[in-house]
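With one protein chain removed, the remaining protein chains of the complex are shown where they sit.
Now for subunit A:
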Amino acid sequence: MPAVSKGDGMRGLAVFISDIRNCKSKEAEIKRINKELANIRSKFKGDKALDGYSKKKYVCKLLFIFLLGHDIDFGHMEAVNLLSSNKYTEKQIGYLFISVLVNSNSELIRLINNAIKNDLSSRNPTFMCLALHCIANVGSREMAEAFAGEIPRILVAGDTMDSVKQSAALCLLRLYKASPDLVLMGEWTSRVVHLLNDQHMRSILPLPHCLYPLDFNPSPPFLLQIVSSASTDLQDYTYYFVPAPWLSCKLLRLLQCYPPPEDGAVKGRLVECLETILNKAQEPPKSKKVQHSNAKNAILFEAISLIIHYDSEPNLLVRACNQLGQFLQHRETNLRYLALESMCTLASSEFSHEAVKTHIETVINALKTERDVSVRQRAADLLYAMCDRSNAKQIVAEMLSYLETADYSIREEMVLKVAILAEKYAVDYSWYVDTILNLIRIAGDYVSEEVWYRVIQIVINRDDVQGYAAKTVFEALQAPACHENMVKVGGYILGEFGNLIAGDPRSSPLVQFNLLHSKFHLCSVPTRALLLSAYIKFINLFPETKATIQEVLRSDSQIRNSDVELQQRAVEYLKLSSIASTDVLATVLEEMPPFPERESSILAKLKKKKGPGAVTVELEDGKERGELNGGGDRGGDASTPSPSADLLGLRSTAPVSGTTPSAGSLLVDVFSEAGPSATSAGVNDDGFLSSAPPTVASEDPAPPLPESDELLNKFVCKNNGVLFENQLLQIGIKSEYRQNLGRMYLFYGNKTSVQFVSFNTTVSCPGELQSHILQLEPLVEGGAQVQQVINIECLTDFIDAPLLNIKFRYGGALQNISLKLPVTINKFFQPTEMAAADFFQRWKQLSQPQQEAQKIFKASHGMDTEVLKAKLLGLGTALLENVDPNPENYVCAGVIQTKAQQVGCLLRLEPNAQAQVHTHKCILLDSMLIMCHQCKSILNSC
């Protein structure tokens, strides 16, 4: 192999680089650079035309100077000139300069594109690659406009060399990422598929995902060949005795873009592949080098990802888990880390959850002893993932004890996890209260508002734990130094339930009050405000404390406090306590009503920290909205007041209606002079703690688009396509269904060059369906596409499709779009094959009027046999051939899978000569009529 000597070929460059390296100071370096720049400038401006070599040398020097971090404002033209040189070395420097330094200078772009065009058509593979690499490196829109049409041609041309094809494919990918609208594969797709089927290594290796059409299935036999080292032309690709590790990973990853193959034989071979990979992991290593084991394990981890993706082979899942279990104690830190990470996903599969749990001691040990904080973090993640009712107490205890010494970087997340697990698996709520108070004691600074809001909500909603909570919090407050969050929880709980422990002279009302008030001067303004509210509640609970508390309120430090909020509270509470009768006081200061049950906003917070995928249950982002309960659909119903927004009116904001005669009104409301204009029966949708203006009507989800029914019909038979498109936004959909479960991938494409802000989507389902939606980041960049996953479970028969609402701001204007998600009952069809006798016997059994529906309609698109067949299959049923005695008729059978029940369904289509179509179907559900109707739409659509 050639050893490249120092800067061979360009002595001047090497000398210059040496000079720079020898500079003793930054000043000296700048001086040397300026000298060189002056020299180059004079050469470029000089009368004497420079030869190619000199031009190359000077352009290369400029590039070096730029890479050192200095601005370069000339030389672009000379670099462009180099592009048209016939010498590779000159061309290469020209292209490099352009790739690193060029901006969208319009004149130059035209010249550059011209040079690229020439090279692309030069038939010289070296020059073609240089040009393609330049396009791939710059990837600008101008280049996409100029070459998006040309590159596919190069990719599929028969006489293109493999290495050029590689570059062309990746080049196309880059353009596609930058300007998806310009790369239209259209007519080329079928020829690209042809390329894919060419088993030759080089052509398949670099093809990016975007070139694979949806129905292409990377062939398992090929994969099998590789993993079992049966292929002979892979020698060049063997890396430390592992055949083609990167290609194997790529194929395994590609398979994760597809649902499991339906063809039993194909699936069988795939399982065989995966087993082979798992077997290989057990074989003794062919080399002691870490490269060997890394390459082998790269494939193994990718295979495990695929096994998890399929989540249908219990045997493989358990084997994967056992393999990872071995890695948990491996001496390579990398492997321990990856095993913990991978096991986290295995823990969420019903097939492997138990197997993962067996490693609990090892994982706890990792949490305690690993040196790398990121490994400890993964151990904590895994403990969280494997937690269930059986081991919750142990895991929470371990996490709590780890918290005492945990790194600052992961404390907040640990706190959230402990809080979630404690709530989720609380059997007795005193354990829950203890856990949370411990959490505040150990890591008070990291306990976010959501956590202490939540413990209060739960205590308020569960009267069996209120006395215990009051006692525990009273004890916790006795500590000489306790965290402000403890004071908040203490103030709130004693204010509500202090009476439950007041019988004990050690915690008599005055003792309680003095204890709270001893912390007062140490606290911040919001906490003081909360304490003041607790005091007024004390006056109601314990009349004997009235005088003491009034005195406190009357003191200058309260009533003349420089903070307006505190001053106002002191004045108002003092007034209230002196003029209101006991009855009024008791009404105003009544115990808080239970909070409406909602899922925890702590989860949302954790998700926000970890990014999607890290948490199993995902909720709306409650943090920014400052809500306690995460939900966004707080109803505008006066009979269910919503005290959840602001526990004690810690911040003065638009209150709910002062006229609402509900006992649950907020304290502050009572005093609000003339209710603000926003008061209505409805409760502000925006969350009280947010600084946003009161909601306006347009923030409500828009009614569904008029065309959404039509859209729904379009998707009855297909699972993928464009759901919606306007000037701003394109929504693509891809969905897969298995039994009563569906998963939908929505692709939101921002068609503009401006970012969408506050991008937010919600799904509202009819009661028969359940959905989980993974929330997106609120920003969608111009030209970007984001993906969202929605999981749907069909509980029982349903009629109405779920509604998807999308809101975002585009240039300040609120966009509000509602669509029907194409979930129709037939998506949950499982095709059923049956013989003629069977079919008709069942057909006859289903004779009750409510078991049958019939529709006669006109086929508006003719009745081509193949089209009809395709549509009926698209419906999800099995098309039964040779069953109906009349060959003109079509009969189908399927089972609708819902969580509650499985419903058999038979269908007969009787086309007749006048282009009329009959459908009969026998089914036991209400949705039968809808189905019938759908059937008609399907057959009439497109």
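Operating definition for what follows: contacts are C-beta pairs under 8 Å (C-beta built on N, C-alpha and C of every residue); 3 or more make two chains touch, one makes a residue touch a chain; residues count from 1.
Quick note on the criterion: contacts and distances are computed from a predicted model.
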UniProt protein name of the chain not shown, from "SKP1-like protein", "ATP synthase subunit ATP5MPL, mitochondrial isoform X1", "VPS26 endosomal protein sorting factor C" or "AP complex subunit sigma": "AP complex subunit sigma"
Chain not shown: contacting residue from A:Leu67, A:Ala479 or A:Ala900: A:Leu67
Given A:Leu779, A:Ala836, A:Leu873 or A:Val895, the one touching the chain that is not displayed: A:Leu779
Listed residues A:Lys55, A:His76 or A:Arg174, member touching the removed chain: A:Arg174
Selected residue (touches chain absent from view) among A:Leu96, A:Met386 or A:Leu906: A:Leu96
Hidden partner chain, touching residue among A:Ala14, A:Val318, A:Ala702 or A:Leu728: A:Ala14
Hidden partner interface residues of subunit A, rising order: 1-4, 6-7, 14, 17, 21, 60, 63-64, 67, 69, 87-89, 92-93, 96, 99, 126, 133, 136-137, 139, 163, 166-167, 170-171, 173-174, 176-178, 180, 183-186, 189, 202, 205-206, 208-215, 236-237, 239, 244-247, 249-250, 253, 257, 291, 294-295, 297-298, 301-302, 333-334, 337-338, 371-372, 374-375, 611, 613, 720-722, 732, 734, 745, 747, 749, 777, 779, 781, 785, 787
